[in-house]
Structure formats: C-alpha cells, structure tokens
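Note that this complex is displayed minus one protein chain, with the remaining chains in position.
Presenting chain A:
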Amino acid sequence: MSSSTRPTTKEVAAPPLAPDRLEVSTTRRAPSGRRLTSWATPWLFLLPYLVLFGTFVVAPIVYGFWISLHDYDYTLPGKPWVGLRNYTNLFDSDSITAGPFWDGMQATAIFTVFSVPLLLIVPLAVAIVMNQRFRGRNLFRAVYFAPYVLGVAVIGVLWRFLLDRNIGIVNHYMGVVGLPDDIPWLTSVPEAWVALVGVTVWWTLGFNAVIYLAGLQDIPAELYEAAKVDGANAWQRFRNVTLPGLRPVTSFVTMVTIIASVNMFGQSYLMTLGQPGTETRTVIYTITETGLRNFRMGDAAAMSYVLTLFLMVLSLAVFWLFREKKAA
C-alpha cells in the first residue's frame, strides 16, 4: 500500500548546500549525483505518516477551534462568525447549551470520581498477588485481562442483558443469596452509577494490573531483601519499597485512567442510554449528540475545547501531585 513512496530510488535534486552528515564518504558515491543520502531522504520516509498526521490530527486541532468561533450548523447554508459566543453561552445559564453541557460534565465527574480510585487500588492489589511465583499464574493473568480485549460495544450489550431488572442474572443471583432481586440497575440513579462503575472496573482492571505488574517486576529484589534484613514487616516493605518503586508507573496509570474515565461514552450509550432522563449522559455523549446528531457543530466544538482545558488542568494537577511527592 504505502510502498509507492520509495524514498531513495527517487532522483532528488539536492541543493548544493545540502548537508550529507550521516554518510561515511568512503563508500560508493556515484558521480551522477545519485547520492546515498540527501537532505530529502528522512522527509521521504516521514512523508506518508506526516500526510495522515497533518490531515487528521494537526489540522483538526486548529480547524476545530475555527468551527467553535462560528454558528456552525452542518445542515444550514450560512455559518456566521460569532466570535466567542459559543463559549460564553456555555457559562450563561439562559442559553440552550449550558444546561446539557454542565449536566454532562457532572455525569462525567461522578463517574470519574468513583471509578478512578477503584481502578488504581484494585488492580494494584491484583498485581501484587500476581507478582509471586505460583502454578497457573499466566492463566490467571490472561483471565483477568480477557475482558479488556473486548470492545465497549460487546461489554455494553452484554451487561445491559445481565443487569436487566426482570430477567437479568445479576438480580437473579442476588435474590438467590437473599439480597433484593429487583434493583433497577439501568434505569435509576444511584444504581446506574454503581452498574456503570462496576462494569468498567471489571472491563479494564486487567489493563491496569498488567502495567502495575510490569512495574513491580522492575523493582530490584535486593531492595526487598535489604528491607527484610532491616526488620521491615510486609506493610513497611509495601510503603517504603513497593510504592516508591512504582511511582512512575502509578503516575502513568493514574493519568491514563483519568483520561479514559473522562472519555467515557460507550457504557452509557449502550447500557443506560443516558437514562434516567439524561442523568447518566456523559459530557462526551453530550458533545457527540450536539455535534453529530443535531449538527450544532460550533456549540459542540466549543464544548470539546472547554473539556480539553479541564483535562489539561487535571493532568497538570496529577503531574504536580506526583512530582511533589518525589521531592519530599
């Protein structure tokens, strides 16, 4: 497919000043001007990637901001310039966009606040148990990781079935063990939040655990030996060897988990359909429905930039949090 670009076979008219730094000049250097390397060689290698990268990553970042400055309705011919009005509308409780946007932000915040701590602690516990040698370790690791290789679409339709109020097996088995068996997992809050958070933990726990496990395996065994010699008990070894040794990995996992939680969409789209009302409609869901169903793209683009700003502040806070501890 992309082999149409074969960099060095193309005749490149190199300008006289082109630096030929890389090549060992004792090797073949054809007099015809067909050089082994020219200034263009690295760029020809980069070209296919940069075309895609420029068109679908860099350009959209700028273009999206441009859209957000217009009353950009896909279905209408005119797209008048409105300056920052799409943004100020988001902070004006009388506008039609502020309500849905902040409801979405609130739904996302609830989901993030409850899912992130669980997804930091439970996988760490699993990784610590897995970080010892025992029979069948790889099998267990694979089993815990398995849900993660499935897409959110499978997860969503599967759990909508399992959590069905009347015929779902979750309520059935809760009844069997004497718990309430008619919990409206998908149609009422806070039950729906328990369902969305629980399913997400089940789905992505393995991913975080595998990253923790790799981090644990990088902590030198001598540190544990030395701590043992110094008389540290298991908890002290965890506090003073494991946690500091895991710091870079923990900061990465924290970041990735926060970003994934803030981007939550499929679970609520498929399991709760945003219900009850629009209570579990996350902000991403609001943005895509505003922009790609109702085609109010200016509003949606403005929302996505405000959300990005929030995410950046949150990321900086996480960076700062982990850096601060390092200095201590």
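Following the convention adopted for this analysis, a contact is a pair of C-beta atoms (placed from the backbone, for glycine too) under 8 Å apart; a residue touches a chain by one contact, two chains touch by 3 or more; residues count from 1.
The working rule: contacts and distances are computed from a predicted model.
Chemist: Absent chain per UniProt: "Xanthine dehydrogenase YagR molybdenum-binding subunit", "Acyl carrier protein", "Carbohydrate ABC transporter permease" or "Glycine cleavage system H protein"?
Modeler: Looking only at the record, the undisplayed chain corresponds to "Carbohydrate ABC transporter permease".
Chemist: Which one touches the absent chain: A:87, A:114, A:144 or A:193?
Modeler: With A:87, A:114, A:144 or A:193 as choices, the missing chain is touched by A:144.
Chemist: For chain A, which residues lie in contact with the unshown chain of the complex?
Modeler: 1-3, 5-9, 21-24, 27-28, 36-37, 39, 41-43, 45-46, 48-50, 52-53, 55-61, 63-64, 67, 74, 126, 129, 133-136, 138, 140-147, 149-154, 156-162, 166-167, 169, 172, 202, 207, 210-211, 213-215, 218, 248-249, 251-253, 255-256, 259, 262-263, 265-266, 269-270, 284, 287-288, 291-293, 297, 300-301, 304-305, 307-308, 311, 315
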